[in-house]
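First the structure, then my questions, so here it is.
Note that one protein chain is taken out, while the other chains of the complex remain in position.
And now, chain A:
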């Protein structure tokens, strides 16, 4: 007996298969048929195996439904209930119509995935050929490790490639061309058709209902473009258009979207309006109601166009964010059609806080995180303060010594008067000069020769004469100060200056002569 855990979606009695009466059961994942009186399914096909279903044309006497499997086999069911055969068959067909695409995707996707992987990776392809085709390992074994989560087709697809979004102008891209004689030619590509189906699921449903039973594809599209549904001015004149239903559904959808409001607080413009407490508190104007009947006809038609545009944009956005949802969900326009209800989930307090935080903070404007450093732990840092001076034995100065020294120096300083003429005795000066001259005590690093051995005697003589003469002139110069008589002033500015100039030039020529002589 069929497992009771499966959910039975539809039961159709009086269905014949291979000339046997029985009951057809449509379950969540398979279709099954058991003969009358028996309690075991003789025919059971998972939806994934079914490639497509076929129905017998309306005019025929027998009302039949055929299932074609991927393997090529086909199973035919004959609906033999006299009164409700057609209805049964329609019900079954519709249900199948909804269920099959769901499973078809899975099967297809699996095969597609495998094909893609083999095509992309030549090494893998070679391995497949070597191992599976030559029956070393079975195909299942080969693919178990590779495919990893085949049932999660959504995630696999999403990991590998991005879905292409819908261009908002896809309808405008269908540029009608005049046909010459008052007709219009519309160019429809597969992409445009896909865009229309994704954006307007209602149209897709109509398509799948009517094609290929009632209308051919061409007729369908002609009807579509002719209908007022497509045109700008959507006046619901109640024509028996297959698309008038769509128009009504659109209106419903738009209204529900408006009622839902905007959940994302970062985008909600209505929340920015002034709120009034009462008349007189802040904004005293009453908000004009949007559904006032005072609007003119022109306003109405403008409103209609604007509504259509808004609706169209909302549908495009919804289609773009609607990914991998099942066909059943797609049929209802109003369930999760925009990011709105998703937003309402997303904007719970903690997530909302995180989103707000994200919006106001820029990572590269934050303070740079310094590198983590380990703090230096010094126990005896006073050691650094002591220089490379070996510990000397402190000279012990008794306090008595200190007092003596201080009193001595103070005594000396109270009577201090600078005596600059007695600073240096000539003996001390000459010994100091000797020490500082080359060969002296302090000049041990330099040349060891005494200076009077380095300079030739005649130059020494000339230098001595020049020095003595200059000294004499300087003595005259300094004796003129302080200038307190015109004679001294005249002497200073007059010929003394002359003499100093001549002396200087003489020295200079002597110097240059010595230098040129050295060079040669």
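Assume a residue touches a chain if its C-beta (ideal position, glycine included) is under 8 Å from a C-beta of that chain, and two chains touch if they have at least 3 such contacts; residues count from 1.
Here, contacts and distances are computed from a predicted model.
Its record in UniProt calls the unshown chain "General transcription factor IIH subunit 3", which is the match among "General transcription factor IIH subunit 3", "Proteasome subunit alpha type", "AP-1 complex subunit sigma-2" or "Thioredoxin reductase 1, cytoplasmic". Residue A:482 is the one among A:72, A:350 or A:482 that touches the chain missing from this view. Among A:192, A:443 or A:496, the one in contact with the hidden chain is A:443. Within the complete assembly, A:406 is the residue of A:11, A:354, A:406 or A:459 that touches the hidden chain. When you scan A:123, A:270, A:359 or A:423 for touch with the missing chain, the hit is A:423. Seen from chain A, the chain kept out of the figure touches residues 376-381, 383-392, 395, 397, 401-402, 404-410, 412-414, 416-420, 422-425, 428-429, 431-433, 435-436, 438, 441-446, 451, 481-482, 515, 518.
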